[in-house]
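Shown here: the complex without one of its protein chains, the others still in place.
Moving on, here comes subunit A:
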Amino acid sequence: MRSSKRIKLDKPEHSQKCLIPIISDDLIQDTPLIDVYVDTINDPKHISKVIIDLNSSLPILDLTHLKRVKGKDILLCPVDSIGIDQVHGLLKIKNFDTSYLQNNIRVVSVAKIPPKTRTQYNKVNKYWPCNFHSDKYIEKLVTNTLFSSEELCEHEKFMKMAVLLANYRKITYKDRKCVGSVVVDPKIKSIVAVGYSNALSNPCEHATMVSINNVAQTQLSNINDVPNKSKLNLSGIPEDIHTVLQDKFEGSCFGSTWFKDKSEIGQPSDGPYLCTGYYIYLTHEPCIMCSMALVHSRIKKVFYGINSSNGALGTLCKVHLLKDLNHHYEVFAGLCKSECEGLNIL
């Protein structure tokens, strides 16, 4: 542990590929399709009139993301329960003049819901023209280009601290199961709290839970109680660990901003409040308990190194994507994977 060798940061080029966002399946999988009836318009001159007439007599509320025509072909209605021979009858009932159409009805597959990503759009737009509003942030997530190389370097640095903590625990306490974690306030790029698994003495004291406890420590002391208000609050980092990290990671910033009571907070975002706005770096994928603890604590982003057999952010389930919960965070896996894998070797 006392080696004076500074930890060298690898070039981040190859690690961008390793850092995988754990996102919802509906961003990765193809857009679901639905079968619809289409017919061809006799005279291209009538296209705009046919669209207006059809949109008023037979609007398709569930498929408003689709264009009504593709070339001379026009979308009539979903296949649903009506037979192909009943379609023109339905149009007549709705007072649509079917003489505009060739009566050459076919079934085609189209996007059932609006595509969420450009890749999904490119696929379904070939079936039938489709509206698409690109969300820049989602595009960065699915194309895994969210972080600049500088940012990746920073994330790697914090993960290497978590690895160091896990190793520190492994050596100091002869604990086989060693998970390390670091909580960071990205606004000031500072380490707020640290943790490592302490399950030997308390089975629920996983690294995440210990880190959350340590974040709480920083918020129990009020700024009015301290003499030097310009310094950051170090109560989330045990002294011995602070020394070790300072030694290995020169120039890093340590401590949290001081807790302010609700009455002293101007902007709600001023906090700190629980883990709002914070990132956590974990050597291993957290379990269900820990993943849910991070939901309760309102963490902003979770980075982990390697999957766990009992992991809840990708392996067994994806707690961060549960729709019914009141808070959701982002998850990135595979950061410093090989270093984290090294922790599992005795």
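Brief remarks follow.
Note that a contact is a pair of C-beta atoms (placed from the backbone, for glycine too) under 8 Å apart; a residue touches a chain by one contact, two chains touch by 3 or more; residues count from 1.
In the analysis below, contacts and distances are computed from a predicted model.
Chain not shown in the complex: UniProt lists it as "tRNA-specific adenosine deaminase 2", one of "DNA excision repair protein ERCC-8", "ATP synthase subunit gamma", "tRNA-specific adenosine deaminase 2" or "Large ribosomal subunit protein uL15m".
The hidden chain makes contact, of the residues A:19, A:91 or A:287, with A:287. Among A:103, A:202 or A:246, the one in contact with the hidden chain is A:202. Of the listed positions A:52, A:84, A:107 or A:220, the one in contact with the omitted chain in the full complex is A:220. Summarising the interface, subunit A meets the missing chain with residues 135-137, 186, 201-204, 209, 212-213, 215-216, 219-220, 259, 262, 265, 268-271, 273-276, 287-290, 292-293, 295-298, 300, 312, 316-317, 319, 322, 324-326, 330.
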